[in-house]
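Missing here is one protein chain; the remaining ones are kept as they sit in the complex.
Here the chain labels run A and B in written order, and each chain numbers its own residues starting at 1.
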Amino acid sequence: MSINIVNIDKELCTGCRRCAEVCPVNAIEGEEGKTQTINSDRCVICGQCVQICSVYASNFQDDITPIDVKKDERGMLESIKEPIFAAYNIGQAKLVKEALANPNLYKLVQCAPAVRVALAEEFGLPLGSLTPGKMAAALRSLNFDRIYDTNFAADLTIMEEGSELIKRVTEGGTLPMFTSCCPAWVKFAEQEYPELLNHLSSCKSPQQMGGAMIKTYGAKIDDIDPAKIFSVSVMPCTCKKFECDRPEMTDSGYKDVDVVLTTRELAQLIKDMGIDFKNLPDEEFDSALGNYTGAGTIFGVTGGVMEAALRTGYELITKEPIPNIDLEFIRGNEGVRTAVVKVGNLELKVAMVSGLKNVVPLLEDVKKGKCDFHFIEVMTCPEGCVSGGGQPKLLLEECRPIAYKARKAATYEHDSKLELRKSHENPDIVKLYDEFLGEPLGHKSHHLLHTKYVSRKE
Amino acid sequence: MNTFVVADPNKCIGCRTCEIACVVAHSDKNIFTSESSEIEFYPRLSVVKTAQVSAPIQCRQCEDAPCANVCPNGSITNKNGVVYIDRSTCIGCKTCLMACPLGAIELVPEFNEGEKVVQQGLKVVDEGELCFKDRMVGNKCDLCIGRENGPACVEICPTKALNIVQSDDLDVSVREKRKKRASELSNMKVK
Partner (left out) sequence: MKTISNSFVIADSSKCIGCKVCEVVCFTVHNENNNVIATVGTVTTPIIPRLNVIKGENFVVPIQCRHCDDAPCANVCPVRAIKQVNNTIVINENDCIGCKTCLMACPVGAIDLLPQYDNGEEVIQLNLKQEGENGLEETGRNIAYKCDLCKESGKPACVNACPQKALTLVNISTEKKSRNKAAALSLLQTFKK
């Protein structure tokens, strides 16, 4: 990766270091009052610095590079009038806009769970507005051929990861197992704790599982040459742009996910194309790889992956449905939460970490052999993906806890209202295994849905 | 922001040379050798002389020029940063005069090649006789558009009381003020 995804504009930075305060890996370097730089070896591309930076480029300052030029350098669409700040991520909206106009490409899209509880904020709707229907409608208006969904892929991830956990627990595999859906966490582990990489689940993230499925199964059912598929994912995350570019993410035979847009970039694209988001009628996702259960949608909040895994894992082990589907004791916003869950005869010890700094003590315990958890969910961003680096950027700090609370509440609300709330009950998941994958952890799954990690330590 | 000319009353001695310079700059003929009835002597700036102050007052080329915004004919427009009265379309309605808070506009006879222009239809009784009325138009500072050395009043003022203020000058001045104030605040011992 020669171009850095997250950067600090030297001309604008005033050296206030508010970004350094929120950086979970101390990657921001520089004296107070002087322009800061990001150490790209340490940076995990989480984008929290992008979210907090308040140093904007003034339209009335004539001693800096013109704003239009800066916008172009950052990959922003020309028509977008929102202000730009010192800390930023580069964008690919222009690339996607071109692809959408190309009749020779078959354009498929998937959106992360956290996008549908925040996208509407960019159009003036209240913080945490739940708008999956409008999101799907907007994507269709943009000319995507298939509106699939990362939530479906999250259900798929649960099938694989749940089975993997059970296997490790019952067959004496490496424990604790850590989730691997957060790419910034994965990069961190590769950089700082490569000796513990075997603890990570071998599962790809839902984005990448979705990508691999889209260019194999998705191509098959629509009878399309996968070489013609342009696969886009919309994420609340800046690191997902890094994840899709990982060289090993090509198990479909092609780049599994071609481009990642952040929630903000999708909103910009919708505005650029003149779509009146607020007044769109609700539409559905496309079946096959687009329908999801509540378990899939809670992936966007801290504790969501764990809760989804337990809803399915419980039933896989005990052959009985979980007595209470809402696992309140898993939810919360403290940086490290722990629980013991009785699953049949097994006392499953689980932990949920939100805020990457909080994982370090646990990792140190694992190194010393002192960690007795079975399964640990790790999310880099403060309250999970709803607070991700690619989410709508707040103008007022005092709104931050309100926004996070609202987006989380909307996520659980969405889950509670869905008919199906357990990943293994998703009929399209069942169909996918029946028709294509075979069984979780099977040969095909292993090839397409699992991955390897690489040490990045010097 | 539009450029404009403004006077420092502390330097003004009330000599009125600026008014003469203005007239000379805008006159087709040499006013010093013309017969008095034909002189177009209507300065576009007016020197105020009271016990408290002496200073010339002229148009400030306002960004949201109230004169232009009330003109019923669209005769006043922003022409390259000058709020400019087009005499050919002015009907002498005086609304601009009323709108200007500075009193920078006056209604004066129009001259063409040194001769007064008369109206085509309107007549008045002048010295007992009915004759065509002089055409009256709005008169205000036009920053001496077209004059090689720029505003004549600025050039002629013996005490350098009149100054051209450009947008950049204002920006620089504001920036300097802010810098000084910031420096003062940073030197305050009590916080």
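Criterion: contacts are C-beta pairs under 8 Å (C-beta built on N, C-alpha and C of every residue); 3 or more make two chains touch, one makes a residue touch a chain.
Being a predicted model, the structure only gives us computed values, none of them experimental.
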Checklist outcome for this item: The one residue from A:40, A:59, A:102 or A:170 touching the chain left out of view is A:59
Item to check | Candidate in contact with the missing chain, chosen from B:39, B:102 or B:117 | outcome: B:102
Next on the checklist: Among B:65, B:85, B:136 or B:154, exactly one should touch the missing chain; which is it?
Outcome noted: B:65
Checklist entry - Who touches the missing chain here, A:14, A:143 or A:191? => result A:14
Checklist entry - Out of A:64, A:101, A:399 or A:430, which touches the unshown chain? => result A:399
Checklist outcome for this item: Listed in rising order, the subunit B residues that touch the chain left out are 1, 4, 6, 60, 62-66, 68-71, 74, 76-80, 83, 101-102, 165, 170, 173-179, 181-183, 185-186, 188, 190-191
Checklist outcome for this item: Hidden partner sits against subunit A at residues 14-18, 32-33, 54-56, 58-60, 81-83, 85, 121-124, 127, 264, 267-268, 392-399, 403
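Here, only the chains that are shown with their structure count from here on.
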Item to check | subunit A-subunit B separation of Cα centroids, rounded to whole Å | outcome: 65
